[in-house]
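Taking it in order: structure first as structure tokens, then the write-up.
A single protein chain has been omitted; all remaining protein chains appear in their positions.
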């Protein structure tokens, strides 16, 4: 089940990458590269930080074909994309929680602590989008959007707590998926955001870009 | 032969890094750092993703000296650089194809699939420039420039196809180098570009930067 959700997650992430590339008027090659980096970039950062080789997509190149097909479909479906934005948000929420569970699970399986596992959930879930935004020269949106990364973090802890309480991974995955998914949808629907931390001050050394 | 071309490639990439740093008015230290990252960054990403340690420049620090010398020469040659822009484009085209062949070759030698090898050709050939553009806070140009990354990808497949057909690596390298080189020059001379994928739509969640 987690594998089917993984394929869904990389498909959706690939499509968000293709859309971001389209907004920067890239050629089809650029779209494919951005899509691949968005879809498998977060998991790659996780595995590189953990020294966990080979990377998933290098050992399983078929996932790259899935990602590229999704990107090409996005280009073809261009005129229809605006009708699908709600579907996108829903699938992206599912992808975020899936990636987070996978990230936490893999890190724990390597014998690392839950704190590190929750950080790796964030890398897996949200840093594909960070790479996408950096390659497109945007400010990474996850740091500013409704609870995006926070849900990744919360999902990881919920999953690990449930595994520990229930000693039943399948139930833990299902409950985390449903809870995280609903939380993200609620955050979008009701525009829930954390209060931001504003810092404006002229004498600090970092402020010399004014 | 491939080693001489490798040295040529890192030299040229280093010079493009120095020029980009100069356009951002960096000090000589910044120029050196950007030059090094541009010249060996693409290959480093490849080897880190593959878990292929030690990295080339860490095992062979003399390459760093080559890169730094090239960067310092660029600073000294500043008044003459505009006369050399054609020479640059030609050498850069040769560097791109060389890096792509090396990237594909090393990946295959580690036992990975041709699909992964062609992706590693792109990382090796074009991502030095991506790192340069990110460090200079530009939109990475390879995603928008005449067939730059696509030639890297095509060169990798041509090289692997020829190796498989001819079982003669030297011929494969030579034919790929010449074909890729001419293709890139043709793309520059005739301003060949792929049609871009444009996506503009206001209701998608990623569009909140407007």
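We call the chains A and B, going by the order they appear; numbering starts again at 1 in every chain.
Heads up, the rule we're going with is that contacts are C-beta pairs under 8 Å (C-beta built on N, C-alpha and C of every residue); 3 or more make two chains touch, one makes a residue touch a chain.
Keep in mind that this is a model prediction, so the values were computed, not measured.
A.B. asks: For the chain left out of this view, which of A:105, A:150 or A:176 touches it?
C.D. replies: A:150
A.B. asks: Looking at the whole complex, which of A:119, A:158, A:172 or A:188 touches the chain that is not displayed?
C.D. replies: For the chain that is not drawn, the touching residue is A:119.
A.B. asks: Among B:7, B:75, B:169 or B:185, choose the residue that contacts the chain missing from this document, as touch is defined above.
C.D. replies: B:75
A.B. asks: Please give every residue of chain B in contact with the chain that is not shown.
C.D. replies: Here the touching residues of chain B are 16, 18-31, 33-34, 36, 44, 48, 51, 53-55, 58, 61, 64-65, 75, 78, 81-82, 85, 88-89, 134-139, 141, 145, 188.
A.B. asks: Write the list of chain A residues that the hidden chain touches.
C.D. replies: 48-51, 112-113, 115-116, 119, 122, 130, 134, 137-140, 142-144, 147, 149-150, 153, 193-201, 203-209
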